[in-house]
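Please read through the structure below; I'll follow up with questions.
Heads up, one of the protein chains got dropped from this complex, but the rest are sitting where they should.
Take a look at chain A:
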Amino acid sequence: MTTAAPRGLRRGRPPGRSRRDDRNGLLLTAPTLLVVLIASIIPLVLVVVFAFSEIRLVDIPRLGTEPIEWTLDNFRRALGNPSFWQALGTTLLYATLAMIGSVGVGLVLALALRRPFRGRGVVRALLLVPYVLPVIAAVTIWQTMLNPQYGIVNAVGREFLGWPSAVGFLNTTTAEVWGIPIPLSLLVVVCFEIWTSAPLSFLFITARLQGVAPSIEEAAALDGANSRQITTRIVLPQLKGVILLLCLLRFIWTFQSFSEIYLLTEGAGGTQVMALKVYTELVTRADIGSAAAYGLLMSVVLVALLVVYIVLARRKVDVE
């Protein structure tokens, strides 16, 4: 930071500069640290404590007055429950598909909108609308579109595509399409997630594309490379970093998404994901210990994936 300052100035600085920075830095970050401590670090400790103890909602007023009895029962029950494993599988499938879709669609759109054309600014702004839309509005619109009685999708399907009866998009666990069973509601939820999150991927990839120098591409084109080769050999490798990072962030966020699924299906039609499980354990079953255990197991999966990502990223750096 001092590189910009002329030498004489740096030497002429009052001697207390670094100590003053120390004090001011801590002073300025104190409010942030306080918020983070109360809202994240203490809860993080508590979630571990809760997960290893039998606590229910009715016990809240007595909390802190009695010693904690440590137990593994919450984990034993969760891991012995087939619905836990099913929820884990559903969540992994959901997060993986949504991640691939969101980053893929974002990439295709960013490449398609790369070269300037008239109205590009407007198109770009309009493509961001699904991202800006509040979840509640997006969900209400999708529920209306997919409604069996008056939704436009079913109306078009029955009028023009010859569907024999209305399809319950939001509560059908498996549907046969040309004899192949597909998890219909889960796919609808995945599509919804892609619809709302692809614009963000598009934004990030577009920002990175602006840093790709056109001169290399021109040189390649003059050497006879066709446009597909230029995209796959020159542009995409430069985007690899941002794409990997986006994949990681999207996966982490989708893995824990609650509102979208809860509002769309309330977990019907095989869309019972881990976040919904945590909520059900806490609110419906009033079991704090069990909810905390589910949450902790979720974090374990995420941390494991994060470690894999870091190891992979590091190994790639080593090879290069």
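Just so we're on the same page, contacts are C-beta pairs under 8 Å (C-beta built on N, C-alpha and C of every residue); 3 or more make two chains touch, one makes a residue touch a chain; residues count from 1.
Definition applied: contacts and distances are computed from a predicted model.
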item	value
Undisplayed chain, where the name is taken from the UniProt record, one of "Carbohydrate ABC transporter permease", "Molybdopterin-dependent oxidoreductase", "(2Fe-2S)-binding protein" or "Dihydroorotate dehydrogenase"	"Carbohydrate ABC transporter permease"
Absent-chain contact - pick from A:Leu46, A:Ala213 or A:Ile310	A:Leu46
Selected residue (touches chain absent from view) among A:Val108, A:Ile182 or A:Ala213	A:Val108
Residues of chain A (touch criterion as defined above) contacting the omitted chain	1, 4-5, 9, 18, 21-26, 28-29, 31-33, 35-36, 38-44, 46-47, 50, 55, 60-61, 63-64, 108-109, 112-113, 115, 123, 125-130, 132-145, 147, 149-152, 154-156, 159, 195, 199, 203-208, 210-211, 214, 217-218, 221-222, 227, 230, 242, 245, 252, 255-256, 258-259, 262-263, 275, 278-279, 282-283, 288, 291-292, 295-296, 298-299, 302, 306
